[in-house]
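Below you'll find the structure I mean.
What you see is the complex with one protein chain gone and the rest in place.
Now for chain A:
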Amino acid sequence: MEDIVKKRIKQVLKGDQSAFEEIVSLYQNRLYQVCYRMLGNRHEAEDIAQEAFIRAYINLHTFDQKRKFSTWLYRIATNLCIDRIRKKKPDTFLDAPVPGTDGLDHYSSLAHDAPLPEEEVEKMEQQERVQYEISRLPDKYRSAIVLRYIEELPLQEISEILELPLGTVKTRIHRGREALRKQMKKL
């Protein structure tokens, strides 16, 4: 797959914009998923994933073609997500219900700032609960945990995506796991 991607990248660099569409369709689900899990909101996830692809297009000439493209793309997306989380103000999404969602967004957005009462958490559907628990993780650990357990990427690749030494990634994942354990003791 990387071969096809590299071919398309060359075409885009030569100025053939339409070759980019195949790149988007190959990675869109993975990128959207990371953004969704990081941000807990479909609307924002689409926004950021889209922004990530556009930035990738604009900066494609800076991509080192000896490297893995997905790593580079994930890096752009996770950086954008982290920026967004830091800038996030609650009023930007609480009053804007997103169509086609099942309350996930509402819960997970709220949750980031204030934990829900236990009985509320117990009433959650499993998928809702997964997102809720991810959203309660400190930002630092969240990206590493999402890349490890949602995207199922090897530690080495996560270290390249986050541009952190392997040891730091391991520490973050360990702490993230401990944080999850404490959050979900009664599971």
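To be clear about the criterion, a residue touches a chain if its C-beta (ideal position, glycine included) is under 8 Å from a C-beta of that chain, and two chains touch if they have at least 3 such contacts; residues count from 1.
Please note the rule applied: contacts and distances are computed from a predicted model.
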Revision key, fill the gap. The chain not rendered here carries, per UniProt and among "Imidazole glycerol phosphate synthase subunit HisH", "2-hydroxy-acid oxidase", "FAD-binding protein" or "Anti-sigma-W factor RsiW", the name "Anti-sigma-W factor RsiW"
Check your understanding: Which residue from A:Glu2, A:Glu21 or A:Glu163 sits in contact with the chain not drawn here?
Key -> A:Glu21
Exercise for review: Could you tell which one of A:Arg8, A:Arg37 or A:Arg84 touches the chain left off the display?
Suggested key: A:Arg37
Review point. Hey, which chain A residues sit against the chain that's not shown?
Key: 14-18, 20-21, 24-25, 28-29, 31-33, 36-37, 42, 46, 49-50, 53-54, 57-58, 126-127, 129-131, 133-134, 145, 149-150, 152, 155, 170, 173-174, 177-178, 180-181, 183-185, 187
